[in-house]
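A single protein chain has been removed from this complex, and every other one stays in its place.
And now, chain A:
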Amino acid sequence: MAKKSKSKKSVEAIVEAKEDFEVYSDDEDEEMQLENDTPEGEEEDDYEAEARALAQAMREGAFDKLVKASAKELAVDDDDDDNGEDDGDEDEDEEDLDSDDAPPPSTKNFINNKVGLRAATAAILERDLPWEERLDIVSNTAIDPPENPLDTNDDLKRELAFYKVAEEAVKIGKQHFKSTKMKFTRPMDFFAEMVKSDEQMAKIKDRLIFESKKMQAFEQRKANKEQIGREKEKRDAKLKQKAREKRDNLSKVEEWKKDAANNRGSLNDNDDKDRMDKFGINKKRDRADKKFGFGGKKGKFKKTDKKSMNDMSSFNPRGNFSGGMKSSKKGGGNAGAGAGKRPGKRARDSKRSRG
């Protein structure tokens, strides 16, 4: 189609070019007319003389032969007069021929001999073949009606219009076949040589598959891209949220600082807790505070003093250290609480294997 549009463009260009030419030539014509102004009267006289001579000749019958010979053609001309469009063209041509002896721009005389065309059509139809021999179907829908012209450059629209007309024709044809009891559909078991070879059809099939795959891949790529975009958006939103929170917190701290500076020295100085509450409770910290206490001197906490030195409450004589009175089966009897305890792993394994 690109080719076509190109040719169309070129035609337009030509028309423009023609117009340009005409512009130039018009000027020249004017000049010519100016020059020719003076001898016009003489020319007219010449024409009149010529016309008189011709009329005389016709009266004498010099053209009778010609008229007889071309009676047919004259009839054709008459028919042409019926045709409005062509009429206009011809008139123009005649004017051109009359007006000047310079060559007219277009001497093409378009013929549309309707009677002749109809006669020729009728001559073909004289054989009068039944429809079953011809299988022609003329649709009632025009593809390119003048009131609703088809844009032939729009491939999809055009092919759709074509398809519809053909489909309609098939419907009509099928009905006619049915009414005359002719076979239309090929039975499944009728094998015949096809127009396109199997190799060609295989190629076509391959191409169709390839095409569908291409489409799929394209869709996939598109979906992936979308996914990536969405994720990125999400991440960005999250980062933004974080940044906003940080900014808010910092501004709160600033606010607090300012307040604190204003209130320094006044009595109600230590309302930090209220402010800290604004940030919410750090649960981990809270738990740790409960467990280990909060504040106080750090070093003192770990120092041994007299009391802690003598405190043996946390000492376990059967503790898990070498030399400790670790419970075993041998010493089971006097091992006290340790006697009923679970044996070691190896013992358990060996017991299991035996049992």
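FYI, contacts are C-beta pairs under 8 Å (C-beta built on N, C-alpha and C of every residue); 3 or more make two chains touch, one makes a residue touch a chain; residues count from 1.
Assume contacts and distances are computed from a predicted model.
Missing chain, UniProt name from the options "Large ribosomal subunit protein uL13m", "Brix domain-containing protein", "Skp1-related protein" or "Rab7 family GTPase": "Brix domain-containing protein".
Only one of A:Q56, A:S139 or A:Q227 touches the absent chain when the whole complex is considered: A:S139.
Although one chain is not drawn, the whole complex shows that of A:K171, A:R235 or A:K258 it is A:K171 that touches it. What chain A contributes to its contact with the hidden chain is residues 1, 3-4, 7, 10-11, 13-14, 16-18, 20, 85-86, 89, 108, 110-126, 128-145, 150, 152, 158, 161-163, 165-180, 182-188, 190, 192-196, 200-201, 203-204, 207-208.
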